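Report on the following structure.
The other protein chains are all here in position, but one chain of the complex has been omitted.
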Amino acid sequence: MTQLPGLLDTEAIRKDFPILDRVLHDGKKLVYLDNAATSQTPRQVLDVLNEYYEQHNANVHRGVHVLAEEATALYEGARDKVAAFINAPSRDEVIFTKNASESLNLVANMLGWADEPYKVDHETEIVITEMEHHSNIVPWQLLSQRTGAKLKWFGLTDDGRLDLSNINEVITEKTKIVSFVLVSNILGTHNPVEAIVRRAQEVGALVLIDASQAAPHMPLDVQALQADFVAFTGHKMCGPTGIGVLWGRQELLEDLPPFLGGGEMIETVSMHSSTYAPAPHKFEAGTPPISQAIGLGAAIDYLNSIGMENILRHEQALTEYAVKKLQDVPDLKIIGPDTAEDRGAAISFTLGDIHPHDVGQVLDEQGIAVRVGHHCARPVCLRYGIPATTRASFYLYSTPGEIDALVDGLEHVRNFFG
Amino acid sequence: MTQLPGLLDTEAIRKDFPILDRVLHDGKKLVYLDNAATSQTPRQVLDVLNEYYEQHNANVHRGVHVLAEEATALYEGARDKVAAFINAPSRDEVIFTKNASESLNLVANMLGWADEPYKVDHETEIVITEMEHHSNIVPWQLLSQRTGAKLKWFGLTDDGRLDLSNINEVITEKTKIVSFVLVSNILGTHNPVEAIVRRAQEVGALVLIDASQAAPHMPLDVQALQADFVAFTGHKMCGPTGIGVLWGRQELLEDLPPFLGGGEMIETVSMHSSTYAPAPHKFEAGTPPISQAIGLGAAIDYLNSIGMENILRHEQALTEYAVKKLQDVPDLKIIGPDTAEDRGAAISFTLGDIHPHDVGQVLDEQGIAVRVGHHCARPVCLRYGIPATTRASFYLYSTPGEIDALVDGLEHVRNFFG
Amino acid sequence: MYQEVILDHYKHPHGRGLRDGDAEVHHVNPTCGDEITLRVKYAGETIEDVSYEGQGCSISQASASVLNDLLVGKELTDARKIQETFLELMQSKGQIEPDDSMEEILEDAIAFAGVSKYPARVKCALLSWMAWKDATAQALSTSEAPPRAEEAKTA
Partner (left out) sequence: MYQEVILDHYKHPHGRGLRDGDAEVHHVNPTCGDEITLRVKYAGETIEDVSYEGQGCSISQASASVLNDLLVGKELTDARKIQETFLELMQSKGQIEPDDSMEEILEDAIAFAGVSKYPARVKCALLSWMAWKDATAQALSTSEAPPRAEEAKTA
């Protein structure tokens, strides 16, 4: 077995993930390298979910019976855990959504309906980047179509990084919001937050950071980031599906208008008018994803038990190993940074003329699960003139042995289509 | 044990719900009568959730590996189950949301951004009723504030039914949308769909039916209802939290604009513009609540195994029994229809001058879980000049014995505060 | 949680009814609809009267009655101390075991210790106290600049 400095004790960790024992296609052991799409769920999280439904299930808030109080305490307890995990100044700044996409749309809609000074309208500009996930592109296209605001973006350099050379032209006095990804899900690039935030603050624009590929993999400190909003999603960080998070600065959440209307988000309702509860409830209409939030809390406990610094170190070691090994595969070209520096553990590549669909399919026949396609970041494919990529992405349970299996698998693919 | 005609074999059914064995406050057995807030979850659903996470968990759509294909088949299979459950003409008319509130907001937002003939603007009118859940009031207040459309509503009669006497003045040629609840969560009233739909069709208005309190309790046939949209929520029908449904007529879903933008809802994206996938995906941005949809599918299997007709009969028998027994409690006044006719299994009442909070608390001390407050339907409380109600609500596992326990509990409450 | 003392105050509220005052506030607990209208009357720094009307559960009603008992006749500095101690108790989630000094300050109000275990009911217990705080701020701002709580404490 390959030993790299900084690796976690994956033998022990893998025991927590029942799915990793799955055997596919008559005897192929699952090699799960699709973690940027979704992570697997440890039994510690499943245990908490089961216990919730078997012991405490009730609708939250305003109940006076025991189950309702327990469910509320668990749900609000999960909020405390998330707040601590991202070092939020206040638990009331943590809004539960259904996924990162809803979190991003929530901000776009708040700003669309906001009063001055936040209001996005035809005289203002929105800034994103060419490496955004579709979930951080389409909401802004919709907002721009509906308000007349101009949508601008940072382009990419040939080596898969943000081109900030024209930052002062892209972010201007007209910019109301700058929204960008902390770690790209297709390129793996870890973006330079500070430079962007500094310029945004200079012109008084708000900053939204899409941390969907960061929160699962490294310590996240919203205060250090100096952003106004940070979005991420539960299913990529050992949590269940159906839960996302939006963190936002308290005074913004106070000032900005609500998005979805309904039960739980109100203070008082009459047929003629309503007033709204303070944040976070103002932004959580209807019965929230209760068990999912609790499951995310359990996932955070699990990640903390291993340590985000340790997870980061583990993935960095794997990424360095993988980048090297992959570059030895003939005809393989990494799309994105081709060193382990300032990058996450998602590595996209092309393999000669072999279409990623074929790469993925033949790898699958060997039990190796990777993602192929444009990874919901089609502008990146357009930018690099490729139809799609194959992407391998690692997590805390990934091993060097799995990277070796991938490399062997790619050799097989080459022979197969050679 | 009280035997009523039409009752289900609750002894067998209750074995499926682990939480019903819970013992509270040193030895009080849980009597769960808060089913209108949320239902309990049978182990058949939990088993499916666990199996999903332990065997098949992956992100859905566009994956070529086994797990992705299995997860997609399970997720889309759940859509088939929902479509069959509500007799939808097409599976593509079933949109998964996070809860009924999102479903209702989705329609309000579609109409706000729609082109003619659907567009809601300052020349048009929106019609709701005074017995709506806040989740079917606030979205329309927001839409009305943001577009200038006029919000109108049907009032209530003294016996807790819709006052349709002025239907032709309420629904007019200006009406673009009529949105109302099929079964009220506070009054229990089952509303006369046909009269409202007929008038709406006459003036060419769309009809949205909030079936949150209907779908769990009776056969639901969207074609028979002749509505344009129907919304409901998974956690009230033995499913997990974090999943809701919006059914809509195909041609409307084609014509109307998207709401949340992001991954999965697109056809093709460039930085300059995007096109959208056909429904239902057009309305499902981001990673959907995968396991929750699958869990809802399992809940539907479970309900079907018992039979929605049988569940309806069971609840009708219980409701008739409860209405009679409750009326024998001195000072108890039912808010809503005081017979079992055209009503669901949620019964609200006041008990003399004793505040519902006190009623609920003292019942809780006896292990009896009811809901107290305005039940997210504050206009109903205003209408009847009461601050709040106590509400008992039943489901397929409820028994006459639990109703007896409630009645005894209420006697105790009266003595306690007497 | 339903201590005899609480039930007594609920059934026989002290000082209920609206009388003359320097300021009036109306507070609502949106989750349950509890309401209170409350007036304060000051003679300099002395609380001459706290009068109130309202509807709500036994906890919110009894709490208003206890408030009237405890605060009428007190100096503002002492009243603030009582209010803060009550707030601390109610936010303790049942973790504080009231000691003698707390009992001395809170008198009958110590009976609400059990309520602090029920998050849904804490707001009921605090309703009148928050209303009093608010009304006092209004009354004093219209007369003369009030001493701030912090200054008052060290005075």
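Each chain gets a letter, A, B and C, in the order it is written, and its residues are counted from 1.
Quick note on the criterion: contacts are C-beta pairs under 8 Å (C-beta built on N, C-alpha and C of every residue); 3 or more make two chains touch, one makes a residue touch a chain.
Please read these numbers as outputs of a predicted model, since none were measured by experiment.
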Contact set of the excluded chain (shown chains only): A, B
Contact with the hidden chain (one of B:166, B:223 or B:268): B:268
Sole contact to the chain not displayed, among B:18, B:63, B:188 or B:216: B:63
Full-complex contact with the absent chain, from A:171, A:311, A:388 or A:403: A:388
Selected from B:10, B:72 or B:124 as touching the chain missing from the view: B:72
Absent-chain interface as seen on subunit A, which is shown: 355-358, 361-362, 372-374, 378, 381, 387-388, 416-417
Hidden partner interface residues of subunit B, rising order: 61-64, 68-69, 72-73, 266-268, 277
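Keep this in mind: only the chains that are shown with their structure count from here on.
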Subunit B-subunit C separation of Cα centroids, rounded to whole Å: 40
Euclidean distance of C-alpha centroids - subunit A vs subunit B, Å: 31
Residues of subunit A engaged with two or more neighbouring chains: 62-64, 68, 266, 268
Shared-contact residues (touching 2 or more other chains) in subunit C: 31-32, 118, 120-121
